[in-house]
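After the structure tokens below, expect a handful of questions from me.
Taken from a larger complex, these chains appear in their original positions, while the remainder are omitted.
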Amino acid sequence: MRARSVDTPMSYVRNTWYVASWAEDVGTDKPSAVSILGEPIVLWRSEGHLIALEDRCVHRLAALSLGRCEGPNLRCMYHGMVFNAAGRVIKIPGQDLIPPHAKVHAYPVIEKDSWAWVWMGDPAKADEALIPPAIGFDNPDWLLDRSFLDYQAEAQLINDNLLDLSHAAFVHANSFQADPEVANVPPNIEILPRGIRFTRWITDQDGDVLRRTGDKVDSYQTYDYLIPGILTLWNGQFAAGTARACNFGKPDYADAIGAVVCTNQAVTPTGKGTTRYFFSSGPHRAHGDEKMRDFLMSITRQAFAEDKVVIEAQQKIIDSTPNPVIMPIAHDRSVVLFHRMVERLCREEKETLTQAG
Amino acid sequence: MRARSVDTPMSYVRNTWYVASWAEDVGTDKPSAVSILGEPIVLWRSEGHLIALEDRCVHRLAALSLGRCEGPNLRCMYHGMVFNAAGRVIKIPGQDLIPPHAKVHAYPVIEKDSWAWVWMGDPAKADEALIPPAIGFDNPDWLLDRSFLDYQAEAQLINDNLLDLSHAAFVHANSFQADPEVANVPPNIEILPRGIRFTRWITDQDGDVLRRTGDKVDSYQTYDYLIPGILTLWNGQFAAGTARACNFGKPDYADAIGAVVCTNQAVTPTGKGTTRYFFSSGPHRAHGDEKMRDFLMSITRQAFAEDKVVIEAQQKIIDSTPNPVIMPIAHDRSVVLFHRMVERLCREEKETLTQAG
């Protein structure tokens, strides 16, 4: 493989749903401020529904996220303009006339699987069916907890990290105590319409930090990594021989003998060189309890802090390198496939804009 | 009204007096460093007189503000050059010859009304009569205390804020507990040669945080806002009917029944995107005491911290907006008038420079 330039600035798909927040963190009484692709966004609930507006008053560009919820509306607390849930100004103190262009962008926003999803592209194309599947806190089968990290690094570097879990053998040698074998055996890769599916059996292993009994086990892991950067993963341990018995296909949770856990993760580019990384993890209720969930979350936090150190250092080196080039290796197959998918979608968006213009 | 681009970078008048410091903070023993319009300035007293020199040694650009006062002179404490009060080098250790160009700029500087005023433009045009009037600590009628805030925002945004006090109804709902009516009734505006005069009666109101008795009062407020960003304000409460009795003209302090307070404020652009905001406040001695002064200063500090949150957030949004445009409203009349005045003066300065060149 040839050396490849690192794309700087990296590009991101716009016609897609980004996770803006955990849905339960968006309040009815007080708006909150987030940022996606460098755009300031104010979130709040109007009559129970999530609202996502451009966080920039039409008047003098004050932050609406410092405003006050008034019934279904949001008042800018600088000079008192009131915005409705569609982003339209409905009151200007001191004058009766409200100009028709007095409105801010209202982003399509949907509450689903415990996340607030915001559509950053052409609102006419906002299709709920494009929201990647995830497991929310309301799912009765799983016992989840959640957290997030703010990165001083491009979202793309975190995507790259999650598209190649061979790093676990090195970055997470301490936390997850992953079998070094994961760095030698590549997972099976299946190309999905908007992402990649990974599956992997590791047979006759000793188990991992979640469960070690002395008996050898067959370990199964599968995850989807979908545009713009959503990961849903589950893994489990099965009696040795299960992999072969199911012909290295997908096993049934019910047959697992332990360590059936899932994780949901979302990588949201907040601005140039900054990213918010949301994650939840926990065991299947048939295979674990609150104690296991808390243990899993504690090593997950430790592991993701390990990633953060590595990736933020990587970002600094890229930033200080005049012409950064990478040298793809065998494990990068999925990274390369995902990059091509992103590049194709970005190119299509650009062409659509050009034709429209 | 049409949307208007935010001027970035914003421009400021140079042929004007800026407040550099509270005069009593400028010492005889030790110089101090300030910055105006991005220019580093060292202040000290030579034989009792305020001196303002370019804070940049002619030799290797060391900070004279780290120097030592020696009698009427200032010694750079890097390699020992001595500067007199006119900014001229009068001693160079290790050599006898002093080149004639060995001098730094000496800014015209005047101590007046408790402030150190520095002229940033052509010294030949420095006219003491252009110093805006203010009330100093030596004024026997008022009982003042003082403070300052450093902003991470352009001075222009703070000027805009102070040129439209309708924001008080929203930004200061907690601190000043202003009558929401101020956002509905615009003040009377009078154009002055270098600024704007505001006057306003609000009749039959309940009073404000300074004084509430249960009786209705007529409340009067007047302030001048002058180039480059100097505010002098006083207000008072009068018996209901006073406004009508004086034909909505200027009342006499002596007739007030309470809340006669004044405030002096100065907005000094220190550099690109940074500002120092000086203010003093207090009651008229006939209408208040130290206790009222301290109470007033405490809510003033609270209120100005409220402004700072709003304006620094506004600056961040402007900075992150590719083509920031504002949408003026009725209350912006004074803001627009003041901007035009600044723009005219900046244009005239530029033309003078071009003709001179």
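Just so it is clear, A and B label the chains in written order, and each chain counts residues from 1 on its own.
Assume a contact is a pair of C-beta atoms (placed from the backbone, for glycine too) under 8 Å apart; a residue touches a chain by one contact, two chains touch by 3 or more.
What you see is a predicted model, and the numbers here were worked out from it, not measured in a lab.
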{"item": "Given 2 visible subunits, total identical subunits the whole complex contains", "value": "3"}
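Everything that follows uses one rule, which is that only the chains that are shown with their structure count from here on.
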{"item": "Centroid distance [mean C-alpha coordinates] between chain B and chain A, Å", "value": "47"}
{"item": "Touch list for chain B against partner chain A, complex", "value": "1, 3, 6, 160, 164, 166-167, 169-171, 173, 183-184, 186, 309-310, 313-314, 316-318, 320-321, 324, 326-331"}
{"item": "Chain A residues touching chain B - in the complex, by the definition given at the top", "value": "38, 40, 55-56, 58-63, 66, 75-81, 92-95, 99, 101-102, 271"}
